[in-house]
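Here's the structure, in structure tokens; my notes come after.
The complex is shown incomplete by one protein chain, all other protein chains being positioned as in the whole.
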Amino acid sequence: MSQKSMPNKTALSDTATLAIRQWLLNYASALFFIVFVVMWELICRVGKVPVYILPSPVSIVNAFFDVEFSRWLEHLWATLRVALMGFALSICISIPLAIAMVRSEVLSRTIYPALVVIQSTPVVAVAPLIIVLMGTGDMSRVLITCLITFFPLVVSTATGMLETPEELIELSKSLRAPRYRETWQIRIPYAIPHIFSGLKVSITLAIIGAVVAEFVAAEKGLGYFIQFSTSFFKIPQAFAGLIFLAVVSLVLFKSVQWAQQWLYPWSIPKNKR
Amino acid sequence: MTKASERAFVRMEQVGHCYDPAAGNMAVQQIDLEIHRHEFVAVVGPSGCGKSTLLRMVAGLLIPSAGKVSVFDRQVTEPRDDVGIVFQKPTLLPWLTVRDNVLFPLKHKYGLVTAADKVRAEELLAMAGLAQFSARMPDELSGGMQQRVGIVRALLLNPDILLMDEPFSALDAMTREQIGFDLLDIWTEHPKTVLFITHSISEAVLLADRVLVMSQRPGTVLDLIEIDIPRPRSSATINSPRFAELTARIRKHIYEPEVHA
Partner (left out) sequence: MLKKLTKPLLQVTALAAALGCSAMTLAADKVTFQLDWLPGGDKAPVYVGIQQGFFAAEDLEVKIASGRGSTDAVTKMATGQSDVGTADIGALMAAKARDGVPVSAVLSYFSQAPHAFFTLEGSSIKSLKDVAGKKIATSPFTSSNAFLPLVLKENGMAADSVTLVKSDPGALSPMLMTGNIEGIIAWVTNVALYEKQAAEAGKTLRVIPWTDGGLDLYSSSLLAADKFLSERPDVAKRFVKAFAKAVQFTYANPDKAGADIHAIVPEVDAAIAAAQIRSINGLVYNDVTSHDGFGALTPERMALTWKWVSQANDLAADAMNPEVAVNRDFMPEQK
């Protein structure tokens, strides 16, 4: 039997596989992206897919550079401004609301059903009404964005505050500390990881909210740009806008992650810091 | 009048509690117990026998539905702030350094800490052998060290009563034994009235002056055993025949019902 030489061999191949695995793990997303784009281009070229069905990556890139960069920035700023204002408004509303709901059973019982009703109302359907009521200015778009983003924030904040270990609440009670300190020094910090999960969901929803609002009424913005491109059958240009929008969402999502890492490093599990 | 130190410090009279009055099943019933000042009493019993219920009653976190609990001749009717509680899990606040965790009860109770408090926190940490860790974050510490911080935190306000709810049950056996002796050292240096809940019979015998043995739910007192093993105790204590006798007596209480069944 060749068992004697086996251990060495396996050890060697094990380290090699391990190294490859590590490398794959590090670059998996980049690799996947490259393969995906190359496949896409190949399918478009080999299959002679008409541009109005699926534009090729090259045509999308060309379409991107056909639009002046300053125009991109203008549209980006319009969308970003609304998304961030809506996001900020939603933070200002949902976190105090969640705190109030955790502290008051009555409030929680009265407000929760209302929140669920608001959340399950398709904002797309309500958006035109909001525009008619509040005008075509930024404010109505900000409100639409806020409506889409605030629910996950309320839920995650409240969940986090309620998941505080019972022992710490007992500790607080046994110290006979004022109730607001229980909220500020124990419950809210404990909710930070949950709040950030909520913020991560909300920031991507904020972009969707801003785009939905632009579909209903806007003169600028990436959503408007995409709708515009589609109405002129400029499909590659619409895709370029779509991809730009996705990149913006990704950057915002990452920014929330960075903010958490920077402000509250302890709130991230040690192996992920 | 007798001196305060000679009177029963913590007294339970016919104490019973029922969490769900509608269902009517008692968690504990007819508990009579007197703990003297600076006495170390351990409570053992099968899980769910209401050991933690007793502890919460002394802390005033739970008001018994029958009988009464009094501390220093005063009936306990609300949470008391002269107790230090050590929980099963360290429950340190992950966003505070070790020192700030120790200072947390002060900060939480009064909203501020003084320089003197900080010095005291450092002293207590040094006593627990944690001096060099005071600026670390809790998750940088081992489980045993975290629980030491939990004990130090409970000592900060210099409480008369130290309530410990299975404080070492999450630790491995070796750490557990060591931290037990460390607790005795601290207790000798800063005498406190200790109510120590555990499900380890040998731990109870090793640490306590008296051991209260509780029955299965609804928890009642099966026995109250005087541990006459002289102090200071050490790992050698475990090998003494008296230790074996006492643990066997307790074990008999706990396993007897099963033997009959």
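We call the chains A and B, going by the order they appear; numbering starts again at 1 in every chain.
Following the convention adopted for this analysis, contacts are C-beta pairs under 8 Å (C-beta built on N, C-alpha and C of every residue); 3 or more make two chains touch, one makes a residue touch a chain.
The structure presented is a predicted model; accordingly, all values stated were derived computationally and were not measured.
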Quick check: which displayed chains does the absent chain contact? A
Per the touch definition above, residue among A:Cys44, A:Ala177, A:Ala191 or A:Ala218 touching the missing chain: A:Ala218
Can you tell me which of A:Val37, A:Val51, A:Ile243 or A:Ile268 touches the chain that was removed from the display? A:Val51
Missing-chain contact, candidates A:Thr159, A:Ser197, A:Thr230 or A:Gln261, resolves to A:Thr230
Quick one: say which of A:Arg21, A:Arg71 or A:Lys254 touches the chain that got left out. A:Arg71
Which residues does subunit A use to touch the chain missing from this display? 50-53, 67-68, 71, 128, 132, 135-136, 215-219, 224-225, 227-233
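As a convention for this text, only the chains that are shown with their structure count from here on.
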Show me the residue ranges of subunit B that touch subunit A in the complex, using the header's touch definition. 56, 59-61, 78-81, 83, 85, 87-89, 91, 93-95, 104-105, 107-109, 111, 137, 139, 157
Provide the residue numbers of subunit A that touch subunit B in the complex, in ascending order. 165, 167-168, 170-177, 181, 185-186, 189, 192, 264, 266-267, 270
